[in-house]
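Note that one protein chain is taken out, while the other chains of the complex remain in position.
The block that comes next holds subunit A.
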Amino acid sequence: MIKKRGWMIAALLQVLFLLFIVGSYYSIDYFGKEIKIKTVPVDPRDLLYGDYVTLHYDISTAPLKSYEGDAAELERGNHKAYVVLQPNKEGYYVINKVYSEKPKVTENQVLLTAKAEKVWGEGSFNQIQLTYGFERYYVQENTGKELEQQARDMDVIISVAPWGAHKIVELNP
């Protein structure tokens, strides 16, 4: 019986997996906390690949001195890091500190996980490059050009669930 129905179980698991992807996405709507982040201008040539826009945020880089942990770990690249954000006077979320171990956060702070890598920043002092996983925004084909003009300076609203999942809610030029 099980052998005969094996393919049905396999197919069902695949359906459940697809539903899980969608479900986890919608659940962020209910449990998530919305934060506003500023994008920074990037080279327009790097901005658009086919049908998505590459977004670069002012929280995408942080000075090395804001890192709490062994900075040598970052030399190898792609080290997991915990980023604590808190709102500034204008209401934009900016980096408070970057940790190598999971820290405790206060009520108005938000915790994000990112891949951290040491890079040479502007003015040649050491910086950390942070990749969060919401650097891409998929757009409908052939509509990227307009966004390309605007993406230089936009507000992005991101919803972050308590368990760390996140999604882009809105792009505001």
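As a working rule, a residue touches a chain if its C-beta (ideal position, glycine included) is under 8 Å from a C-beta of that chain, and two chains touch if they have at least 3 such contacts; residues count from 1.
The criterion applied here is as follows: contacts and distances are computed from a predicted model.
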item	value
Options "Type I-MYXAN CRISPR-associated protein Cas5/Cmx5/DevS", "Membrane protein", "ABC transporter permease" or "Flagellar assembly factor FliW": UniProt name of the undisplayed chain	"Membrane protein"
Touching residue (missing chain; options A:Lys38, A:His56 or A:Lys115)	A:Lys115
Where the unshown chain meets subunit A, residue by residue	6-7, 10-11, 14-15, 17-19, 21-22, 25, 51-52, 76-78, 115, 131, 133-138, 140-141, 167-168
